[in-house]
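The complex appears here minus one protein chain, its other protein chains still in place.
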């Protein structure tokens, strides 16, 4: 414990480094190019930290055009040499040794990877490299040739943000305000309106929030999940989030509901944390609140309405339904609840895209994690967004830690959507 | 600050994971092989943490033969396919895109790298992977074909232990005992005899000790350096370390002497930290103790006596000197001090090995860092070891942060040994 | 440092004790009376913690009538015995020894003091005892005979909340939300409207907030002060607090303005912290921001308008002024600014109450602390409250640490109000 706090202290070093100040000196690739070469050619790290800091400062002060030029420099000038790779692979084929392997490994790695590693020597650099990729991703649509640079970012980040380096942390009302402020900002599923709303989500004893952090970015959550402890499975997100909510004594809760999961860092796109987060939180909660028996999500169905409209072209009864729902009256839904739920079941189970996977992204995520399609509710999200994307329908995916591994394998191998009995019964009988 | 301590808390998660317990179940490669395949084939990390933990536990319980089999499995079965690399490089040559690059990157990386990354998902795994490589290094002399496995460890560790992820920490008498105990254990230059000896090195206000840590191994220093704050440059290590030492008021110190630097982790061999550590400590001390003007080492000369004996074959005057020194009487040294220092200067400046670099490893390290050969002292280390390796001679290397970058470049490009005037004057006039 | 965090850990014990749960069992003084006797008679603390916890739980569940009965029990049944005091004093007079002194000390202390000390053994009790006194103070107007109980609370708290046990802590945007929430709640001078308002007061680099805490109540600030770092002395509180405020680079600030100081705990009424807080914050800021030369308040003048109205009865020109100010138009103030400032100077310097001290409570506080009346501004607080209490006038009191001690002495001995030259010049010439 004391060692821990000893180590906690360690972290202050990282923290105190503070953010970079953008450089004020004039610059362009003519000035930054030689610095990059120097940083890369440097034997050891003699002046590396200074150079890295300098390059990052200059980068930050660049306008969009200059940044594009910077990335183009990385794409064209710091690429690998395919001929050299082929030679090195040839050599390794005929003589497998550390030396030939080392040569091959170096040859097959674009030099920009080494540049990124050396830039990371500067204090606080990890955070800035994540932001750098965020900007690169924004430039990609117009400069698709930069995708090779992004490939290197992604390769490196996958190694740096390895699960073994992440730290799970509970977020609650004792959390520093600067972190909480980011939770408000990054919430991507059910917007947090203000600090009172946030307070309702993290303070009551039947609410939980957990986030992953990386030690080199201690002020930036990577992903977080919000959980409600309930008696039974709730069938409406508004019931969970509304102001008047009555706090449930912790030991009376039998169900943990994951009602929101948000990735925080655009610059970490493609590095997957959600799966691990959910499972670790299930384990934490199971240990902390022994009365919990069921772990489910209450999830949106973002593609349902779009699919419904597409179906309508061939199925006139759906067209009628869509018209009736246009009033956005709860009655319209309650009247056709069973039909709507059945259609949603059909959508989730039968509407397949690439590799035979469901076209619904949320379904793909949870089923890929090994969850089971447990239940479908109408009138579950009466917000404007809920009407827009899924006509108020929401879904429970069930996480049974004993089954997730097997479930995931079945889903991954053949795209099979595992469902509960009650969901199967929703499907229209043929 | 509070965020820092918030984050400090984060770390407890890492810490509390605790060490692995070696598995008790019977095992061999027949059982572990399929688990490795499963871990590697796993889409996402569904059951990855469990599998990783399981494989690491089994590994730990293995005897040496089984471990060798394990590494051979990695070497032979999880290698890369050179033909595939060539094909992928060819494809990338004709069509440079993220897709072809991704294919090439994957092809050119032995699958054991991905295995190590996935093993690292298990709690506390980083520490165990470092230990795993330590054992691999011990097996290498007898199983040189495993060097390809070591190449992958080294590649991965260079990325994971990037400077940007390390944390500098002062070690003092407030440091937890379990960390201090490791300082005693890892000290490699001037042995720390017991806790009283340690206390003398970290408690007085004219003593400092700093170490690098990695957040995923909070209880393991990676490298540490011991410093004495002095008035003037000391010319004897015993004067520094002896019991009776009178503490100097901090503000009277004008010189910081780095008298010991020790790498702690065999398993991180080849990942260089020393250069960065010294420079960061110089910066810290310069800020903390403004009266400090000079930053030097007091370093051993491990290869001097060996070189001297070799020289003796051709230079009879050296043979005589060696004989006189055999008494190990201080007087013998003081009598021939100037000659001895001159010979040492010659050894350090002229005795070159690979790439035209000095054969003395300590000289190579500090000169490579950009330090300058500042002074040479006789009767500086009167310990048995001091007599054995260098006939009591020790050396000051000077770190002038404004010069190190240029110095290092010159040294690296042509092996030139930069020296102070007083050292040059020691050289025998021709 | 590590010891510090070691000790930091210590605190968790205190913290984790958590709040009391009010007792659910039926109770009245018949049940609680014997427990009090038992707690007091207990030799040592054998079952003290349990009894203390029990009594506090019961107290918390009481309604107002029961609480009054509880305090009356303390007043009447746990008083001291004056006859015994006289006997003990007599004995001490004739034989001064530890034994006779001990007897006298015990006799002269109402037994309720020992009760409070023993109640404090229960985890988290200090906080609850502070709240208990808060409730007692509310009962006092209707039950003046309970003032003897309050006297004992105050005596004990003065010892427990001794300066030596308080901890100064900066409050900023990294502070945990539960603490910040209390800053919003307790701000007593210029209300903090919401979290954005709070953010503007603690996040920018030219803003500071400091609070005193007591280790046994780690989640409760005792008093806090808000500071703005400025270039020159500001003459308007709105300029400081307004949304559009431009952040000043820290090193350009030459003046620290204490614009709000709030006591947080009703239950600690009469225990003075403000004086010490200001002085310690002056010291901290002087060390942290060397460019600061001037430390002043920007303070309200709560009694000014009341005094003005009273003066109007005899001074018709004031009556006219008051009428003109009723429009609450800034122009009305600017037109008569000099007159208004002169009258305020007169009010602060000449309007005296008990012991020849100024009747203005804010003036009394700062002058008593040894500050100097430095300047008076009109149109300085244009809020409704500013118009109400002082017709927009505000005052700077100057803290010159080298002078405060002497100033305070002079003020305390003869009520002399020390003023700057510019304030003296505001006074109407006779």
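We just call them A, B and C in the order they show up, numbering each chain from 1.
What we mean here is this: a residue touches a chain if its C-beta (ideal position, glycine included) is under 8 Å from a C-beta of that chain, and two chains touch if they have at least 3 such contacts.
Remember, predicted model here, so these are calculated numbers, not experimental data.
Engineer: From the listed residues C:60, C:235 or C:275, report the one that touches the chain absent from this view.
Structural biologist: Once the missing chain is taken into account, the touching residue is C:275.
Engineer: Which listed residue, B:57, B:175 or B:392, touches the chain dropped from view?
Structural biologist: With B:57, B:175 or B:392 as choices, the missing chain is touched by B:175.
Engineer: Can you work out which residue in C:62, C:78 or C:122 touches the chain that's missing from view?
Structural biologist: Checking each option in C:62, C:78 or C:122, the one touching the absent chain turns out to be C:122.
Engineer: Which of these touches the unseen chain: C:105, C:247 or C:425?
Structural biologist: Within the whole complex, the residue contacting the unshown chain is C:105.
Engineer: Which subunit B residues touch the hidden chain?
Structural biologist: 1-2, 5-6, 8-9, 173-178, 180-181, 194-195, 199
Engineer: On subunit C, what residues meet the omitted chain?
Structural biologist: Residues in contact with the chain left out: 1-16, 43-50, 79-80, 82-83, 85-86, 89-90, 92-93, 96-98, 101-102, 104-105, 107-110, 117, 120-123, 125-126, 145, 147-148, 150-152, 155-156, 158-160, 162-165, 167-169, 175-176, 178-179, 213, 215-216, 218-219, 272, 275-276, 279, 368-370, 404-405, 408-409, 412.
One rule holds for everything that comes next: only the chains that are shown with their structure count from here on.
Engineer: Subunit B and subunit A are one sequence twice: same or different residues at the contact, by the over-half rule?
Structural biologist: same
Engineer: Give, as an integer number of Å, the spacing between the C-alpha centres of subunit C and subunit A.
Structural biologist: 48
Engineer: How many angstrom lie between the CA centroids of subunit B and subunit C, rounded to a whole number?
Structural biologist: Averaging C-alpha atoms per chain gives centres 56 Å apart.
Engineer: Subunit A to subunit B: how many Å between their CA centres?
Structural biologist: Taking the average C-alpha coordinate of subunit A and of subunit B, the gap between them is 37 Å.
Engineer: Two or more other chains in contact with one residue: find those residues in subunit A.
Structural biologist: Each of 1-2, 5-6, 8-9, 175-176, 178 in subunit A touches at least two other chains.
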